[in-house]
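Note that this complex is displayed minus one protein chain, with the remaining chains in position.
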Amino acid sequence: MDIFYNWFRELYEATGINLPIFYNTFDRERFFSGLMMTIYLSAVSLIASVVIGVVGAWLQGSKLVWTRRIVQVYIQFFRNTPPLVQMYFFYFGLSALLPTFENEYGFQQPILGAFAWACISLSFFAGAFNVEIFRSGIEAVPETTREAAESLGYSRLGAYIHVILPLAFRVCLPALNNNLVNLVKTTTLAYAIAVPELLYVSGQIWSDYANVPEMMTVLLLIYVGLVGILVMSMNRWERAMRLPGYGT
Amino acid sequence: MFKKFLTSTVMGVAALGVGASIAAADVLEDVEDRGTLIAGVKADYPPFGYRDSGGDIVGLEIDLAEDIAERLDVDIELVPVVASNRMEFLEQGKVDVLIATMTNTDERAKVVDFVEPGHYASGTNILAPKKAGFTEWSDLEGKPVCGVQGAFYNRRTQQDYGAELIAFKGTSEAYTALQQGRCLAFVYDDAALLGQLENEEWSEFEMPLETIDESPWGIAVAKGEDNFREMLEEVVIDWHGSGTILELEDEYGINNTPYAKRMHEEYKSE
Partner (left out) sequence: MSTANWTDDQPIVSLKDVHKSFGDFEVLKGISFDVKKGEVVCIIGPSGSGKSTLIRCINALTEINSGSIKVEGIEVNDPNLDKLELRKRVGMVFQQYNLFPHRTAIQNVMMAPVQVLKQPKQEVEERAYALMKKVRLDGKEHSYPGELSGGQQQRVAIARSLAMNPQVMLFDEVTAALDPETVKEVLATIKDLAQDGMTCMLVTHEMGFAKEVADHMYFTDQGVIVEDGPPAEFFANPRDERTQKFLGQII
């Protein structure tokens, strides 16, 4: 491993291509923790946004007008405002209205930290799109299929979970795919509220070394890799869920 | 490639500056003929240069500029400048001198001439609640500390002092985060922090540590204005020797900085 790391030091000395994230322990560690943070942030927001999408689409089918209206307001709010502004709003604005707790140093601290707010904001942002995506999937399930479930004794929720959602999922996977890829890219916004994710740590590294081109390249390649992995697993999932004789 | 381009541009601009000032002859004479010294100062950087409630520009550096005018026996005219345009003001002859919280760096010295020694110096310090009771940099170990992205001392704060750095895009976010209790300190330029401490909202805060990474500020004149520069050098040395800077710090409620104290020690005999 040391040989590998040293190779980058030599590369720097020989060519001027400076990648301290390999040869400097401090930078390597913070870069790696940034990568982990990005993966963690993506995974949490991904799952939460899908849950929000599923629940939101369910509530959108509610008989209660107000439930539907609230969901609609939520969707419009999050779809039509910039995610960066949402993040600031949550972190600096909304969190100031929430209670604080006394931290280990004896100071009042907001109950939710930057990471939590980033997850919340990203999940709600992507979730708003997911609600719409799932709704279009649900609309693609024939009404008669829902009736068949109903006449077998399924409640509205039971039919949603066991019949409609699994079918809707298959219809909307491509759109969901797109939105989740977007979500992974949007995690870089967490940089604004000082969540030490990849872009944040890279920014710190390039301001220490003035190696912007190198770090930008590394960053780009990593995101290509991350999104690639996501797309690949979504495609695999899509194939696994494909049904003989249903849809396309 | 980019660096090369930058260097050649800077040199080109520098060359223009030299040409202009030679043509303009001696600024010191112009000032005396005109009867007014035009000084470029900050108007947004308390307590060094800011607007008082009446809208007039005042501050520690303004007092210094006025002192220069007094010594030349001319009136003073203050021109507010900002960091991004202040050197152009000087080059284009719109101001005679810059006293504008300007750190003396090699890059800038290619474009303007700095008066040495510096009249002041800034470095890195923290803004922290008095209650936290920080006294040394090592007290920050393991503590959440706010900062601004891209600052060169961020690394040191983490690596040498073990702080958990939370760096934001701009200072406003960092100040807000500090007030909301998201961090226990904000590591930043001490001169700017001093300005914040003037405000009521920071009355429970202090700048408790010894300033590190100290770098002097310089009064700047146009390239080649050697007469003026030499005259100002004597003035600055006199400010240090006579204790003017220390007195002004007291007046503006700033703890005497190590730099001002050191300079006083160095020049007081003269």
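Think of it as A and B in the order they're written, each chain with its own count starting at 1.
The criterion applied here is as follows: a contact is a pair of C-beta atoms (placed from the backbone, for glycine too) under 8 Å apart; a residue touches a chain by one contact, two chains touch by 3 or more.
Since the structure is predicted, the reported quantities are computational estimates derived from the model, not experimental observations.
J.: Taking the complete complex into account, tell me which visible chains touch the one left out.
T.: A
J.: Which is it among A:Ala14, A:Leu64, A:Leu97 or A:Leu243 that touches the chain not included here?
T.: Hidden-chain contact among the options goes to A:Leu243.
J.: One chain isn't shown here. Among A:Ile21, A:Leu167 or A:Ile205, which residue touches it?
T.: From the options A:Ile21, A:Leu167 or A:Ile205, the contact with the absent chain belongs to A:Leu167.
J.: Among A:Asn6, A:Gln76, A:Gln108 or A:Thr145, exactly one should touch the missing chain; which is it?
T.: Of these options, the touching residue for the absent chain is A:Thr145.
J.: Could you pull out which residues of subunit A are in touch with the chain that's been left out?
T.: Where subunit A meets the chain not shown: residues 142, 144-145, 147-155, 158, 162-163, 166-167, 170, 241, 243-246.
The criterion applied here is as follows: only the chains that are shown with their structure count from here on.
J.: Residue numbers of subunit A touching subunit B in their complex, please.
T.: 26, 92, 95-96, 100, 103, 105-110, 113-114, 191-194, 200, 203-204, 207-208
J.: Contact residues on subunit B for subunit A in the complex?
T.: Where subunit B meets subunit A, its residues are 129, 131-132, 143, 146, 149-152, 154-155, 159, 166-169, 173, 176-177, 180-182, 184.
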